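Structure first, commentary second.
As you look at this complex, bear in mind that one protein chain is not there, while each of the others sits in place.
And then subunit A:
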Amino acid sequence: MPTAMPAPTPTAERGDERGREPMTVSPEPSIRSRSPSLPPGSHYIGIDLGTTLLRLCAYHPDLQTVRFVPNERDKRKTPCFVAFPDDIELVESGRKACDPVVGEEAQRWLFKYPKATVFSWAQLVGLKFDDERVAFYQRYAPYRLVKDKYARVCVEIEHDGRQKHYRPEDLTAILLTYARQNAEQALRHPITGSVITVPAGYTLLQRDATKEAARQAGFQHARLISNAAAAAIAFGFDRPAHPTSVTEYVLSFNLGAAHIDCAVVGIDEEVFEVLASAGDVGFGAADVDVRLLMHFVQDLSKQSNRKLTSLDLLSLRFGAEKIKKALSTADSISHTIQLSSGAYAMTMTRELLETLCADFFDRCLVPIQQVLVEAKMDITKISKVVLSGGGSHFPKLRDRISSLFPGNHIYDFALIDKHKAVGYGAGIESALLSGMRSPNITNYLLIDSLSFSLGILDTTTNTIKTLLKRNTALPAQTTVTLRPIPPTTPPTSTPPAPIAVIKLYEGDTTDPKTCHLLATLSTPIPTQDKHITLSIDVDVDRTVLVTLVSDETEKNVRVTDYPMPVFDVSEDWERGVGVTVVGAGERKGQAGGEVEGMEIQD
């Protein structure tokens, strides 16, 4: 029974810290520690963690290069499915109740146990239950989405006669545990590190949730890189010989099932630098499936004797996915989907699909324009466009992207399968973090950058003052001077407020309502020169460390806003006063591009 594994205790029944495998939790690094690099000899694997598929890629010592690692069914891709079937067949084979099954083994239970089989949950990671996207997913998901105590979305699973709640990252942890066990079996050595690909537009909260999943799955260190960056790395190894003294700029575009990733990457002899990245999270190739599904539902409504059950919707959804894939190469396809009311036969043409999805293609091009502006990159300086992700090979989209770039810029991979470029890139990065050296893998450095700006709330204007701009190279640091705002109420009615309250936000606008609150911090109001010094440090793993200095006191807070914003206000914070930014200290690492509408107008 290779797929069975111990289930993590559902969140509904435990406190947050308990219930993890003890061996998997590394000692808490010191607050000042930067890259939690693993000791020499540690092994990393590359994980292409998609919404629908997972691929593992790791360094192969005999071949001296990276190879995809097969799962226990000898397949090089695993569908992202986790199921909790209460089936007699499994119980008889020695499986304990509530042990999850993963991958293809889980996929086969979908129609028998639709309420206990979860798929496409990656798009839910780090979302609040009230997010409008949650309601949208619920419409097409057979499993139920509920709210946890942090107001975040959870998946409710019916098994063992009871309802249990799983956070999306718990499900990711189950999938990653399966991946790690597979890799350890295939490679015959323990694996403690991972390079996991995530959408470029993931917030710090979503990244932290993914890192939490990796921790639960037994990885002591997880380096997250964007799909677009991973594909660019793959390009760097696949590209024809290039004069080493010239930087090559590529635009990497990745269209996954539930995200669009885009990045401008500068490639040099030994350095890959993400100059700008942007993404659309929660929108991707699966939206084409939904368009098709809605078209089928409309078509079926014309046939009076048809009534659609929830399982029918599921069949139509997976049918739509198949048709979409087929139409990437064929002009038209005839397909029959089995429904409860009988077979539904239809013919779909690529032309009709393109009509249904006209605005879809428009939206795909938005991040491309955005990264070009942010990287201050003239279109003529882009030497190649690298496409990755299943949806990016859609002919219409290819044409649209191609028309943006004069000349034939779209790169066709020579050595690597274009569908596996992201996994390949993650594999190479994992080999390098493992310290593997081989004549086949250039020892390069990936310099990643901040996905969203970080700033604090300036209470005089009630706007967010950006302190570190998006696309700043990591690690990054900045220091500013703050002045507490004197209380407006006369000091006779209330005693002076003891503390200054500082709110740290992530986001690209100046409006606190549209940005994401990372932390609320406090510090004593200084007596002498009325200044507070605030420093923000972001390390290569995007751990955010805030240092507040006021008079003699210095406070360090590590902002790991998981599972909810850090709320570090010491005393009487409701009467605490706000702050305004009065001056920049030493400014370092401010490599961010200037984007229209992003600059703060004082």
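Please note the rule applied: contacts are C-beta pairs under 8 Å (C-beta built on N, C-alpha and C of every residue); 3 or more make two chains touch, one makes a residue touch a chain; residues count from 1.
One rule holds in what follows: contacts and distances are computed from a predicted model.
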item: Which of "Diphthamide biosynthesis protein 4", "Exosome complex component RRP41", "LSM complex subunit LSm2" or "Anaphase-promoting complex subunit 2" matches, in UniProt, the chain that is not displayed; value: "Diphthamide biosynthesis protein 4"
item: Touching residue (missing chain; options A:V480, A:A500 or A:V579); value: A:V480
item: Option touching the unshown chain, where A:L90, A:M377, A:L397 or A:V581 are the choices; value: A:V581
item: From A:D268, A:E354 or A:D551, residue that would touch the chain that is not displayed; value: A:D268
item: Touching the absent chain when the full complex is considered, from A:V91, A:V366 or A:L445; value: A:L445
item: Absent-chain interface as seen on subunit A, which is shown; value: 32, 34-35, 37, 39-40, 245, 247, 268-271, 432-433, 435, 445-447, 473, 475-477, 480-481, 483, 529, 531, 537, 539-540, 580-591, 599-600, 602
